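One structure, as structure tokens, below. Some questions next.
Excluded from the complex is one protein chain; the other protein chains are retained at their positions.
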Amino acid sequence: MKRYLGVLLGVLTAIGGFVDIGDLVTDAQVGARFGWSMTWVVLLGVGGICVFAEMAGRIAAVSHRATFDLVRERLGPRVGMLNLVGSILVTLLTFIAEIGGVALALQLVSSVNHVLVVPFVAAAVWIVLWRAKFSSIENVLGLLGLSLIGFAVALWQLGPDWNDVLHQLAPTSNPGGESWTTYAYFAVALFGAAMTPYEVFFFSSGGVEERWTRKDIGVMRANVFIGFPLGGILALAIAGCAAEVFLPHGISVETLGQVGLPVALALGKIGLAVVVLGFFAATFGAACETGLSVGYSLAQYFGFQWGKYVRPRDAAGFHVIILLATALGAGVLLTGVDPIMVTEMSVVFSAIALPLTYLPILVVANDPDYLGEHRNGRLANVLGVFYLGIVLVVSLAAIPLMIVTSMGQH
Amino acid sequence: MTARDRYDVSLHLLDRQIVGAADRLVAKVDDVELTRLSDGRLVPTALLVGLPALLPRLSGLLARMHRLTRAAAADRDLPLVADLGLVDEVGSDVRLNVAHARLPRMERARAEDPHRLRVGDVLGIPVRCAELPRRSKVLDLCVVGVPGHAGRDDPHEVVALIVGPGRPGALLGYDRRSEPGPAVVAGIVRWLHRHARVVDLGPGVVLDVDAGEVRIERGTSLLPLRG
Partner (left out) sequence: MRRPWRTTAVAVPLLALLALAGCSVVSQPDPAGWDQSAQQALDDASGEVGTARLALRAAADDRTWSSYTTVLVSEAEEAAGTAEEDLSRLQVPPERTDAAATALDLLGQAAEATRQVRALAVAGRYDDAELADELARLGTALDQEALRAAARAERS
């Protein structure tokens, strides 16, 4: 009984933790501009994160090596260093976006300007990362994040014409009449948002933190293969709500307030309140995950003690890095930069950085030295190579598309 | 790596996580010290740890910056040393049998000992050989033996070099072991390294670290990577 509860808790937190500020903003933007025609990108991205998170989780469970250990071991110190710099920049950008997202969510409740809230949010994130237990961070915020299910309820209440939706599912339907380069740009952004590298840094390091062993592979797979796809459905519901409310009026989504507006129209105050709580939990949770990921990647590259499974005093360097990253994030946001813009940039740069993370995982997942009998089977390899190909194409296409479309402007 | 009596230094030892007593993470294997014995054999003797060991391997800007700051902190430019006798076991991590981070700093005399060299200084040095592509370098060192307790009395020495065009580390482990997949990635890496060869240390092979090159005489046997 207890075991099943454990699995259930894991799946629920995986669902609630799936969506972050990047997903919230990008899903709603894409829904408002392209209707349901990018559903395939979300499905593709969810498939990709499942494939690689499962590999990273398996490596963590069997060999207790987290992702950045593998990066340096397989790519060597020089390429590993380039990778480290790139990944840290992307993760920091995401971290800044998440802190900004928390501030924006609080602004919707208090109407206090988000810039003024930022220092408090940053302080709260740091205190949680310093004091709270790893499992409580993951469970509490993951479960609260489930309140984003409000979007699915709202979509059902909005009552879309399902025939029409079915028609729009075709990738070529492009109901907003946007240009194809813009379409491609948003497809790349959406894919980047679904497969953000920090998710595997965090997932695999989390596995080491929670002392997974071979016995936990089953539970880990349940979390990944049930939790992530259900999280992907939440992402689709967010896009769907935007498609129902904004697409017919030609409104593009630029603020977090707009993301929640369809829920207000469909469900009223209570539904809106639930969803705004979801905004808060999802962004706060992701802020914790990205903040930890910055510390994880640096510590795993240089080899010093990391993790919340030891006392902060024993992982002092790790905690100092997190403190510095939080201060830096708050500092950037205090300049008044628009968190939504930071988010848009973070998902595109994530897309660029994807191969750096996923190639070493795929290689090591095949290494019997690390995994013994648990190394990749044929299916995992076929999917892994397929996704590696996609990830390479996406990564190469991202910068040209960003320039050609001026970040999706036209 | 238990039950293997041969390993490649760069692939199986360098850059691995070092774990001390009580499961504490200590550092990475930033470099490996080799000692040339009086009979000419080259044996691994210690793991080197810390920025003074890592930065020279990064080359480029960081290494140059490090060289500039070296003068300013003369006693800090030596790495910490974990003699191989402290190593319990090498798997996906390197287990030490000492308490957390009690490693001594290398003595200056040891650092200046002409019989000791670092793997990081050997990897990447050019190889002069008429039968190899001109841009060939040392990609890895093959060692017979087991680092650590288990093989304390067994022979433990560098027996061969992996040489070829490309960069150390770019083999990604697709070298000579049984078929690791995925076939596509393995195929691409092998194709990129189709000119890489294994050459046994012995007569005809001169590893001249001071001159920064390896000379291989014509006619020395060069084995393909997966023999």
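All chains are identified by letter, namely A and B, in their written order; residue positions are counted from 1 within each chain.
Convention: a residue touches a chain if its C-beta (ideal position, glycine included) is under 8 Å from a C-beta of that chain, and two chains touch if they have at least 3 such contacts.
Quantities reported herein were computed from a predicted structural model and do not represent experimental measurements.
J.: Since one chain is left out of the picture, which of the remaining chains does it touch in the full complex?
T.: A
J.: Of A:110, A:136 or A:213, which residue touches the hidden chain?
T.: Once the missing chain is taken into account, the touching residue is A:110.
J.: Could you tell me which of A:63, A:147 or A:258 touches the chain that is not displayed?
T.: Hidden-chain contact among the options goes to A:258.
J.: Write the list of subunit A residues that the hidden chain touches.
T.: The missing chain touches subunit A at positions 107-111, 245-246, 249-252, 254-255, 257-258, 260-261, 264-265, 267-269, 272-273, 276, 409-410.
What we mean here is this: only the chains that are shown with their structure count from here on.
J.: Can you give the whole-Å distance between the Cα centres of subunit A and subunit B?
T.: 38
J.: If we count contacts the way the header does, which residues on subunit A are in touch with subunit B in the complex?
T.: Residues 63-65, 69, 72-81, 299-306, 310, 314, 359, 362-364, 366-370, 375-376, 381-382, 384-385, 388.
J.: Which stretch or stretches of subunit B touch subunit A in the complex?
T.: Touch residues, subunit B against subunit A: 1, 10, 12, 14-18, 24-28, 30, 49, 54, 57-60, 62, 91-93, 167-170, 172-174, 177-178, 180-185.
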